[in-house]
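This part shows chain A:
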Amino acid sequence: MRYNWNWSVLFADPYLGWILTGLGWTVLVSLCAWIIGLALGSVIGTMRTLPSPVARAIGSAYVEVFRNIPLLVQIFLFYFVLPELLPREWGRWLKRDLPHPEFTVAVVSLGLYTACRVAEQVRAGIATAGRGQASAGLATGLTLTQVYRLILLPLAFRLTIPALTNEFLNVFKNSSLALTIGVLELTARTRAVADYTYQSIEAFVVASVIYASISFLIAFIMRRVEERARLPGTLGTGAR
Partner candidate 1 sequence: MITLEHVSKWYGATQVLDDCSTRIEKGEVVVVCGPSGSGKSTLIKCVNGLEPFQKGVITVDGTSVGDPKTNLPKLRSRIGMVFQSFELYPHMNVTENICLAQRHVLKRSEDAARARALELLERVGLKSHADRFPATLSGGQQQRVAIARALALDPIAMLFDEPTSALDPEMINEVLDVMTELAKEGMTMVVVTHEMGFARRVADRVLFMDAGAIVEDAKTAAFFEKPKSERAVRFLSKILHH
Partner candidate 2 sequence: MSSFDFNVIVNALPLLWEGMQITLLLTAFGILGGLALGIVLAVMRLSRSRLLGFIAGAYVDLLRSLPLVLLIFWFYFLVPIAVGHPVGGFYSAVIGFILFEAAYFCEIIRSGIEGVRRGQVMAGLASGLTQAQCMRLVVLPQAFRAMLPVLLMQSINVFKSTSLVYVIGLRDFLTAADLIGGRDNRLTEMYILVAVVFFVICWTASHAVGRLERRISA
């Protein structure tokens, strides 16, 4: 294998700037999508455990649809297809006037996809927290809403911290798909650096190190959080 190593090119103008702004977009897309995913996912996961059959049906339909279509296809559906299917006025607004269209579509579709995965974790957490807890709460005169707010959801979130951390890491990695509709995030920028400089190995090594370090950092922090949140006297779900 013949290959001319040249690490310094990565720190030269403009490539260092590309990689850093790419990282910025990756972080921004991930965080925004995560907020949508966590909020919507909690609602949908909760719906799937409610007594109402309608709520359950809506919740499970959502999860089935978003889980069984590849994320990349979902992004294309939102970016290319949705404006065509909506009423003319709305479609025109989406195509012409939506601010930062690539970024917004990436965040929304990644958020909606993440929501279906978060929903499954939240539902499992509530199921583990248990019917017994719910009956105990109801027996003391709490309303169903109070039972969820005061007992089931706090327990479910504690139980699912490791799983939710994992989902956040997934969002972080999945944000790379935003490059397909033109968001210049870290992977897109890395690819561009590789194309321009022909130093592809160096570029990909740097990107890999950045992704891995951030993943490890998040995993490390969340393990601390989980230890804090762990219920006294239990091993917690994150224990090996």
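Quick note on selection: all candidates are chains of the complex that A comes from, given by their letters.
One rule holds for everything that comes next: a contact is a pair of C-beta atoms (placed from the backbone, for glycine too) under 8 Å apart; a residue touches a chain by one contact, two chains touch by 3 or more; residues count from 1.
As the structure is a prediction and not an experimental result, all values here were calculated from the model.
Undergrad: Hey, among 1 or 2, which one's touching chain A in this complex?
TA: Considering all copies, chain A is touched by candidate 2.
Undergrad: Give the list of chain A residues in touch with candidate 2 in this complex.
TA: That would be residues 1-3, 64-65, 67-74, 76-77, 80-81, 84-85, 91, 169, 173-177, 179-180, 187, 190-191, 194, 200-201, 204, 207-208, 211-212, 215-216 of chain A.
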